[in-house]
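Attaching a single structure in structure tokens format; questions to follow.
Some chains have been omitted; the remaining ones sit where they do in the full complex.
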Amino acid sequence: MTDVSVPKLIQGNQACSYGAIAAGCRFFAGYPITPSTEIAETMALELPKYGGKFIQMEDEIASISAIIGASIAGSKAMTATSGPGFSLMQENLGYAYMAEVPCVVINVMRGGPSTGLPTKVSQADVMQANWGAHGDYYPIVLSPSSVSECFDITVRAFNLSERYRCPVIILSDEVIGHMREMVSLPDFSSVEMIERQRPNVPPEWYKHFLITHDFTSPMASFGEGYRFHLTGLTHDEFGLPTSDNIEIAKKLGKLKLKIERHLSDISQVNTYKIEDAHIVILAYGSVARAARQAVLLSRKKRFKAGLFQPITLWPFPDRQLRQISRKADLIVVAELNQGQIINEVRRVCKSHSKVVGLNRYDGELITPEQILEKIKEEHR
Amino acid sequence: MQKSDVTHQYLRHTMEFPNVWCPGCGIGIVLGAFIRAVDRLHISKDDLALVSGIGCTARIPAYVDFNTLHTTHGRPIAFATGVKLANPKLKVVVISGDGDILAIGGNHFIHACRRNIDITVVVVNNYIYGMTGGQYSPTTPMGKRASTAPYLTVEPPFDTCNLAISSGATFVARSTVYHATQLSSLIEKALVKKGFSVVEAMSNCHTQYGRLNREGTAVRMIQAFKNVAVPVSTAAKLSPEKLEGKIVIGVLHDIERPEYIEHYQKIIDRLQLPKMADKEEKE
Amino acid sequence: MKKKKTEGRYEIRLSGSGGQGLVLAGVMLAEAVGVYEGKNVTQTQSYGPEARGGTSRSDLVISDSEIYYPKPSSLDLLLSLTQDACNRYYPHLKDDGILIVDSDIVRQIPPVSNVYAFPFTHTAKEKIGTTLVANVMSAASIVIISGICKTDSFLKAVLSRAPRGTESKNETACKIGFEMSRKALKKAKG
Amino acid sequence: MAEKVTKRYKPRPDPVVIYKKWCKACGICVELCPKKVFDTDRDGYPVVARGLDCTQCSICWIHCPDFAITSKEI
């Protein structure tokens, strides 16, 4: 058991593991890959202490498959990987969306494409996190920017996952994952935990995909007496395969609606000195750290800058950004890629603000000074 | 002798029948053999999880009233591993096709054999990808026609059972849909085995493999199994040349090795001992 | 902590080559200031595609207030255990930044004003019988020269993080490190 | 009607019953029955023709891929 009474100096990756355990995760299947491996290693060390199980699978496809299986059998389950592994997981991640199986997948981003820059930071998997698998689905993607956020966000990921019966992706990055900071972990028993809604009907009335008022169906586990069927084929409320137009539209529509109708619960944005800002720095993950510093730097130079940091990257916080962008002349979108989230910003912010990208993709973190430079350059 | 209708007690009557399979497809026979094995063992429906991949065979779970999981192509064993680890009380069975288990799913197969997790895998080997229309599979013999082998196959096939044995499975057996009674009893043995067990069920796909290779109707193909099947005991006496083109049936391998979950559970127990001691002290 | 900081930040880089244990040394320092003295600290590192070989570095940012940007921007203190690392990173030192090097290895000392050179590796080899503790020894000298934390705190951190069985060797290395640096500091100030 | 099974006088119920809605007329039972109990109708569906010969050996229903045969023990 981890002694949580004293503040600790731990890595973001370790904090994710502790967050998972605190949130009730009792199954982890993974395949090592830099810079996510510490999550697996910590889970291997800690899980059995809590009666949970760790297994190293033969690859990432097996890993995601195993956690889906474990979740279906009633465990809260997680896997962690980085770009190449995340790419391999896409097909079965899609299965989890389709079969509405809660689970958490952490992608600690490193430089890509391909093997790229295994030990260096990047944020180039942001669009992939939303669109990586085939077919229409609606992911929840969260992005931490500190070690303590790693803990909190992992707890939240499990809670959202159980609440909405869907995978939740955590997009961490090499800097956040490997960075050590001081954190005071809460007593795990005090952590707020949301459990998947259980059926309150007898087995013979049970529909595994019941369409409820909030589009999330109560979920029984294998072995509990509710003998249901799960398939990646389009299916009816019982889970049985169907190719009936109306059933299909209902099912697929539900995947969208259960997220769309709960944006206010799911969406989380942090801001810093945004109230009076005419210049908005939009940043997430490790870059948000540089951006916060850049806000201070800029204000010293009399630029009224503020930070808009989506914690929930997907669904993208359209509403919140639109509101804030009304007052902004300039929006600087700082990302460790060649321009990904900026497209969303462009979509949301019509003509009223100038949207510019500050992009770095050489494996190093954007610095506060670079952001300030960009503001100087672009501010009219 | 069991009554015929025992199967009906296990079918999921909310599914549309007749089932999806072509008239005479052996998959239904394998399903029957499986159900009868489960029935003989008095395994409760609630305690059995049936997992499949994608393919004609993989449609089996939808028809039976267990905890059923139709996964993605090639991945049923990986899903099943998660199911079993999360709830070891479940009897976990995978039924899927030769393509599913041995082509795209080959890696999960050999690794599960190696780990020796207590799961039973029934590979329905019909020498072909039935569902997608008759492409060659890793078990299609050399020199056969397939929709992707218009000039006959040039790839030698796997021997499923050999592969399972050398990868580490602790129980390996084979039979055919003609030998449905034996098949059922081999599945029964596999279900009882503590460890990773594999049963290869040779089946007919007359619609694809049979049509392309002029092997005739379902009935003819099923009867053909009678002639090519050789019991293990007889096979032991035959030369490799004589065994060429034969199908050896029966229990091919049955050994004892520590089972994965039991082993892992010991770690958990060991680590939790101090905690429990703690508790005792306090109470 | 010395008052030479940027907005309350004190930035340290430990640099050398892979395998010299500089990440661990950095973590020990971070733990000393963070766990045992309650300051804010971030420890980050950077290595090439291979964890082994190549230059390796471990960075600390220490502050009384919340740390936003977690990497150093201009160094208050640079430790370099290889010539390569020294050449590469000394330009990142502040004007009045401190450079500490291994005197046997870093033979070409760059033109900075505040330099301390100690024979960490050879002292470790000779006095403790293994070069493996040179990292702790050099970190100990950072403690003294920068004043970022009490020697006690560092010792605790070293003992809690040292691989089992190596505690006493590390403790010795630590003490030697403190000692040699105190002397040098006195000399420099005197 | 498609079901044009010749009605014969039956002293007792058939020893096996074909559930025609599920049966796909694959012919397996017809061929495998060691007692040649079945004939086929003009659509190829099995018809119990020599019910008296049935030994309840179970071969037919064990091989029916469609669970379309039930037995009435007699």
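Miscellaneous remarks
Per-chain residue numbering starts at 1, and chain names A, B, C and D are given in the order in which the chains are listed.
The rule is simple: contacts are C-beta pairs under 8 Å (C-beta built on N, C-alpha and C of every residue); 3 or more make two chains touch, one makes a residue touch a chain.
Computed from a predicted structure; not experimentally measured.
Copy numbers of the protein chains across the entire complex in this file follow the formula A x2, B x2, C x2, D x2, with one of each shown.
The rule is short, and it goes like this: only the chains that are shown with their structure count from here on.
A straight line joining the Cα centres of subunit A and subunit C is 36 Å long. In whole angstrom, the spacing between the mean C-alpha positions of subunit B and subunit D is 30. Distance between chain centres (mean CA atoms), subunit A to subunit D: 59 Å.
Among the residues of subunit C, none is in touch with two or more other chains. Residue ranges of subunit C in contact with subunit A, taken from their complex: 7, 27, 30-31, 34-35, 38, 40-49, 51, 67-71, 73. Contact residues on subunit B toward subunit D in their complex (touch as defined above): 1-5, 7-8, 11, 17-19, 21-29, 31-33, 36, 177-178, 180-181, 184, 217-219, 222-223.
Of all residues in subunit A, those touching subunit C in their complex are 6-9, 117-120, 175, 178-182, 286, 289-290, 292-293, 296, 365, 367-369.
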